[in-house]
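And now, chain A:
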Amino acid sequence: MTTATYHAPASLSEALGLLAAHPGAQVLAGGTDLIVQVRAGRAAPSAFIDIKTIAGLTGVRRSGEGFAIGAATPCTALLKDAALCAAWPGVVEAANLIGSVQVRNRATMGGNLCNASPAADSVPALIAAGATCLIAGPQGEREVAVTDLPQGPGRVALQPGELIVELRLPARPMGGGDAYLRGIPRSEMDIAVAGAGVALVLGADGLCTAARVALGAVAPTALLVPEAGAALVGTRIDDAALTRMAAAAQAACKPIDDKRGTAVYRIHMAGVLARRAALIARDRAENNA
Partner candidate 1 sequence: MARVLLTPAVLAEFPGAAETGAVEAVNLFQLVRELDARFPCMGPWCDARAAFAVDGVSAPDWSQRLGPDSEVLIITRIAGG
Partner candidate 2 sequence: MNDMSAPPYKVVGTRPVRPDGVDKVTGKAVFGPDFAASGMLHGAVLRSPHPHARIRAIDTSKAAALPGVRAVVTGADFPTLESLTMALGESSGDVLDIARNCMALDKALYEGHAVAAVAATSTLIAREALQLIAVDYEVLPHVIGIEEAMAADAPVLHDTLFTKGLDATPDKPSNVATRFVMANGDVESALAGAAAVASGRFTTAPVHQGYIEPHACVASVNADGQTQIWASSQGAFMIRSLTATILGMPISDIRVTPLEIGGGFGGKTTVYLEPVAVLLSRKCGLPVRLVMTRDEVFRASGPAPGSVVDLRIGADKDGKLVAADIEFRNSAGAFPGSSVHATAMCSLACYRIANFRVTGWDVVSNMPSSAAYRAPGAPPVVFAVESALDEIAMQLGLDPIDLRLRNAVRPGDPGPMGMPHGPVALVECLEAAKAHPHWTAPLAPRHGRGVAAGFWPNYGGQSTATVSVAEDGTITVVTGSPDIGGSRASMAMMAAEVLGLPYEAVRCIVADTASIGFSMVTGGSRTTFATGKAVVEASEAVVATLRARAAAIWGIEDDAVTWQGGAAQAAGQEPLTIKAIAAKAGQSAGGTIAAEATVNPLDYAAGLAVHICDTEVDPETRQVRVARYTAVQDVGRAIHPSYVEGQMQGGAVQGIGWALNEGYVHDAGGRVANAGFLDYRMPVASDLPMIDTVMIEVPNPAHPFGVKGVGEAPIVPPLGAVANAVSRAAGVRLRDLPMSPDRVHAAIAAKG
């Protein structure tokens, strides 16, 4: 019988060594995707490398003006960091839509990102916020934009032996605000039929100076839609701008019909959610001006 081994490294270098030594190994963060997949026979790692025991990989740090979130930090822990909640409420809220409280006490944003589900909730919010991730591997460390990581369902741009060490968020710009909304048929414990993250900046004159719109569950990966952001820039996020933005978001969608919803409905929802998220982001930005 082949049985997977379990490892609890104390340091990042030990973890990297274990990953190198076990070719079929997988990183174990919260395990809320991985363990489920192993049970269902959809994953069969030769070894589990648990990153929750690595010193420094759990918790939120100030990093310059911005934030560094350890890859093993559970989603509920984000709520306890007042500065992070004030700066990037959309990201924290997105991470805390995942599953239930019990799931979120385990689940991490790093796992959400690396599991690479098109419907992952925290990913559009992270993309909209302009987040990056710090990756460590045999070749050393590199920093990659979150938007560049997902490659397709279940695929991320990580090389063998690499793992995500932390997620990085910039400082919130003056007049900045963000938001993430998803559509699910139930009120919780459901997977997004569509999701939209919006981060924008309002100038002193109330005009939008920058905007990023990202969508989930409407394409093989989360999408950054520059045209949608551009539709807001230079406007007061009025109705006409929102309509143009929603249309741009919908135009970028390439969804499928599946058990969770029809393609037609997903496209419809991408527009509705992007618009609603932009309004929340605008309100937040106004309060931060």
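We adopt the following convention: a residue touches a chain if its C-beta (ideal position, glycine included) is under 8 Å from a C-beta of that chain, and two chains touch if they have at least 3 such contacts; residues count from 1.
How were these picked? Simply put, all candidates are chains of the complex that A comes from, given by their letters.
All values reported here derive from a predicted model rather than from experimental measurement.
Novice: Which single candidate from 1 or 2 touches chain A in this complex?
Specialist: The answer is candidate 2.
Novice: Any idea which chain A residues touch candidate 2 in the complex?
Specialist: 1, 3, 39-40, 183, 185-191, 193, 258-262, 264-265, 268-269, 272-273, 276
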